[in-house]
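Quick one: the structure is below, questions incoming.
Removed: one protein chain of the complex. Kept in place: all other protein chains.
Chain IDs A and B follow the sequence of writing; residue 1 opens each chain.
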Amino acid sequence: MSFVEVNDVSKQFDANVVLRHVDLAVDEHEVVCLIGASGSGKSTLLRCLNLLEQVDEGSIVVDGQTITNGAVDVNALRRKIGIVFQAYNLFPHMTVIQNVTLAPRKARGASASAARERALELLNRIGLAEKADEFPDRLSGGQQQRVAIVRALAMEPKLMLLDEITSALDPQLVAEVLQLVRELANSGMTMIIATHEMSFAREVANKVCFLDAGVILEEAPPEQIFADPREQRTREFLSRIIEAGRL
Amino acid sequence: MHEVLRAFFSPRDFRVALPDVWAGFQLNLKLMVVSEALVLVLALTIAIVRGLPGRGAKPLRALAIVYTDIFRGTPLILVAFLVGFGFPGLRMEFISTRSNFTYGVIALTAVYTAYVTEVYRAGIESVHPSQRMAARSLGLSYWQSMRYVVIPQAVRRVIPPLLNDFVGLQKDTALVTVIGVAEAAQQAQDYSQTYFNFTSYVVAAVFFILLTIPLARFTDHLIALRERRERAQAT
Partner (left out) sequence: MKRLIALAAVAATTLAFAAVSAARTTAAPPTMHAGQLVVAFGDPAVNFADGTIRGSTYLNPKGFEVDLASAIAKGLGLKPVWVYTPWTGLFAPGDKRFDISFQEATITAQRSKTVDFSSPYFDANQGVLLSKTAKTPHSIADLKSMQTCAQSDTTGLDWIQQKLHPSKQPLIYQTTSAAFVAVQVGRCDALILDTPIVASEKKARPNAYGAVAGQIVTHEQYGAVLPKGSKLTPYVDAQIKKLWANGTIAKLQKKWFRIDFSKLPDLK
């Protein structure tokens, strides 16, 4: 059984249909990349997985639990799933280490010292331990994004959702963030990544899904989808990317 | 010109009026400190109630709206009369036997809570929804995300208007003279009616001004401190 099962999910915002009968299965330790134009539904799909959005039709099962039936403990679910956003969203009134230890202490009930220890371990891994007592406004964009990832990791999630986490970064800061994601993938974390970074997707993904107007038009291993896409629209999309010099 | 100086700025009258006006001003200080403390807490509570999600909280939200509408719309002097004369008039145990000072605190607190609630509410709503989203995504509950993420940011943002309202409160403590509290304005009036010199009013004014200046400088300092932190969002 898959770790994540999306079954025939549809979602609309007012008159705008954003997801149309989407089916997706993600196995444990699998890394799935979602590609597609802006507005194709990538972000919305991710946010349905941790119930930041409610689906209109269909069902989603995570770790054997149906989360769309209204009876699930939302907070418990979100402790299992880490999500990182394009705008990093660090808490500006707290230091870096406070950002990382807040949820483990309050949502998981960890002691202050245990949470701090784990946080420093994680910060060390990304080389930002000496920034532990700084406020986010003193860090570069790339550093803030890596802290955001580590903040999510501190909760020891079973699934990580990354929503275009490099799109807002200066190009020279993208590499350090991608390196961290690479390490996560190699360590066996189950991940669903929405991204514009095609070469990165080709490198880390087990499976790539192309979303077009709310539908998963094509789903295939990266070697296949980038080299020889089956659908016309996939081809169009990829050729535009190549033209823009991003592949 | 000489007449004006003598009537408003007479050094001799300043010295003579000072002790009584100071004695009265201590009442203003007490009124201010007690009311401010109550307002800070009550207003935050009502602002949070105002923002409670869900259909079940609708009656509570409605109550919060009614409260702020009523007390922002009623002049403080009317509320002071209502409390200062109305409560004793009810002839009820406890409610009718409080001191005029207590009634003054109640009136000031009731009115200023309504103003400060709106200030807090604006602050809470100005915190970007992505902050709440990030907190909830980490598994923090609604209350935890409010307490650790939203409200601390909201309060820091509204410190200037908060302190502005408190300067208003400090000055409005003078109004409770109408329910018989012998604070600074009444002492000044007493002096001026006996000696026909208005310098006593200037003495009272000086006390009030001396009180608000440090507060104004402190506000400036806090604004500068806060500017730094919020820039994290922009990078």
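To be clear about the criterion, a residue touches a chain if its C-beta (ideal position, glycine included) is under 8 Å from a C-beta of that chain, and two chains touch if they have at least 3 such contacts.
Because the structure is a prediction, the values reported are computed rather than measured.
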Touch partners, limited to displayed chains, of the chain removed from view: B
Hidden-chain contact residue, picked from the options B:10, B:28, B:68 or B:186: B:186
Touching residues on chain B - with respect to the absent chain: 85-86, 88-89, 91, 96, 100, 177-178, 180, 182, 186, 189-190, 193-194, 196
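The definition used in the following text is that only the chains that are shown with their structure count from here on.
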Residues on chain B engaged by chain A in the complex (per definition of touch): 130-131, 133-141, 144, 148-149, 152-153, 156, 228-233, 235
Chain A residues within the chain B interface of the complex: 50, 52, 75-76, 78-79, 81-83, 85, 87, 89-93, 102-103, 106-108, 135-137, 139-141, 144, 151-152, 155
